[in-house]
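A single protein chain has been removed from this complex, and every other one stays in its place.
Chain lettering (A and B) follows the sequence in which the chains are written, and residue indices restart at 1 in each chain.
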Amino acid sequence: MSRKKDPSDQPFRDSSAKVENTAYENNEKQDLLALKSLIYRMPDREAPAGLTESILSSLEPKTVPGWVRIYRWALRPRTVTFQPLKLVPAAMVLVLGLAIAFQFGPWRKDPGSMDPRQASLIPVTFTLSSPEAESVSLIGSFNQWNPAGHKMQQLGDRNTWALEIRLPEGRHEYAFLVDGKMVVPDQSSPFYQSDGFGNRNSVLFVSRDEPTNI
Amino acid sequence: MDGNDEQNCIDRVLRGEVNAFGPLVERYQKPIFNLMYRMAGSSDKAADLTQETFIRAYQKLERFHPGKRFFPWLYSIGLNLARDSARKKTLNSESASTLNPESLSGCNSPGEQHDRMCESLEFLRLEKALDELPVNYREALILRYHDECSMREIAAALNLSVSAAKMRVHRGLDMLREQYKGGTHEPQKRSF
Partner (left out) sequence: MNRQIFRNNCTLLFAAFLVVASVSLSYGQGQPADQSVTASIRAARTVGVSETVLNRLMSLAADHRLEDDGVVRLLNFFQTVQTEDLPIDPFMGKIEEGLAKQIPLDTIAAVLGKKLEDYRFVRRVLTIKTEEQEISHQDLSRMVGSLDGGITREELARFIQEASAQDLSMLARATEILALLKQVRFNESLTREILFTGLRNHSLTQSWDYLAKVVSLAKHKGATDHEIAIAAQAALREKYPLKEFMAALGFTSRDVRHGPAPGRPNKKAP
């Protein structure tokens, strides 16, 4: 990929000469770049096996005074929780979808044995109405856009495809892949991001639903 | 695991769940162990210091500022601990002393073996050169270019201002280059 000298590429035209002068071209800078690259690639030593268990076994449960927890709560950046506007029939479809997803989903686990990393994720249900589709996948930034990763389930009404997955808090981009080839954004999301390929990805904000939040 | 996951683990530890500390140990044991190895020069000592770092972080976890990144805070605890232990670092007996870089300067081995050996040799030279730098400069370079920390995170880890952290990185890189120039070796130049 070569750098093009496109006039629109210049943020402020009168500053372009200054920008060009910053290009690293001399030997000294090449040496420094090589050193940075070498440090980056420097192999790490593996920590001894069993270190985590050894550390955890030597720890006692913490008892933190109530005022400390309140103080920390006050310091913590606040988050906001949103839930979808769903009409009653749609809510029923969702409940059904959740039931199916829970029944067949690969994430089904005994709550008591849940991995702590999993427990910090938030379940989110996606739905798409597409009666003529043969298959629908959910692809997104959260599954590295892998179409094989998240297949949606067709619900009993034969119109609706649904899937529940667990996501970390924050912003996620996603789209539905219908029949393995057609990219469909989520019409219920007001926010989008152009994917550069001529389609739009939908943007989803996930946050935790705690009474302290809102 | 992102910042929110970390915060969640910390909150749960503070509610009395010891096991919630596990993911934090899993995630950061390697960079902390490597820090300790650089400071102490032996695996056994590094393992002890790593364990002590996590235990100390656990003990003062309520002092960790919510919303900040955990790693720089942990790193700063580890660095202070290693300094406090005040043991003179001995020469790295597991790599540098058993394989003398200068003895392999010919790099005559064939094919891939040759490449691997040259690369290992280059890393040994780098370790040796880094070892010659003052600790704060060396760690600033490693945090910046190996662990990909921002200047603000480096400042937090090394207990410096951001401008001082920038200076450490900048000057550290110059010093490292001087080390290379001073020796018989220069870093391989790449065509960018």
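What to note about this one:
Just so it is clear, a contact is a pair of C-beta atoms (placed from the backbone, for glycine too) under 8 Å apart; a residue touches a chain by one contact, two chains touch by 3 or more.
This one's a predicted model, so the numbers in the text were calculated from it and none came from an experiment.
Residue A:202 is the one among A:52, A:130 or A:202 that touches the chain not shown. Counting the whole complex, the residues of chain A in touch with the unshown chain are 1, 3-4, 8-12, 15, 18-19, 22, 33, 36-38, 40-41, 77-85, 94, 119-127, 139, 141, 144-147, 164, 167, 170-171, 175, 177, 180-181, 183, 186, 188-197, 199, 202-209, 213-214.
Although one chain is not shown, part of chain B still touches it, namely residues 8, 12, 67, 115, 148, 150-152, 162, 166, 188, 190, 192.
Going forward, only the chains that are shown with their structure count from here on.
Note on chain placement: the centre of chain A and the centre of chain B lie 29 Å apart, centres being C-alpha means.
By the touch rule above, chain B contacts chain A in their complex via residues 1-2, 4-5, 7-9, 12-23, 25-26, 29-34, 37, 43, 46-47, 50-51, 54-55, 58, 61-62, 65-67, 122-123, 126-127, 130, 141-142, 145-146, 173, 176-177, 180, 186-190, 192. Those residues of chain A lying in contact with chain B across their complex are 27-28, 30-48, 51-52, 54-56, 58-64, 68-69, 72, 75-77, 116-117, 120, 168-170.
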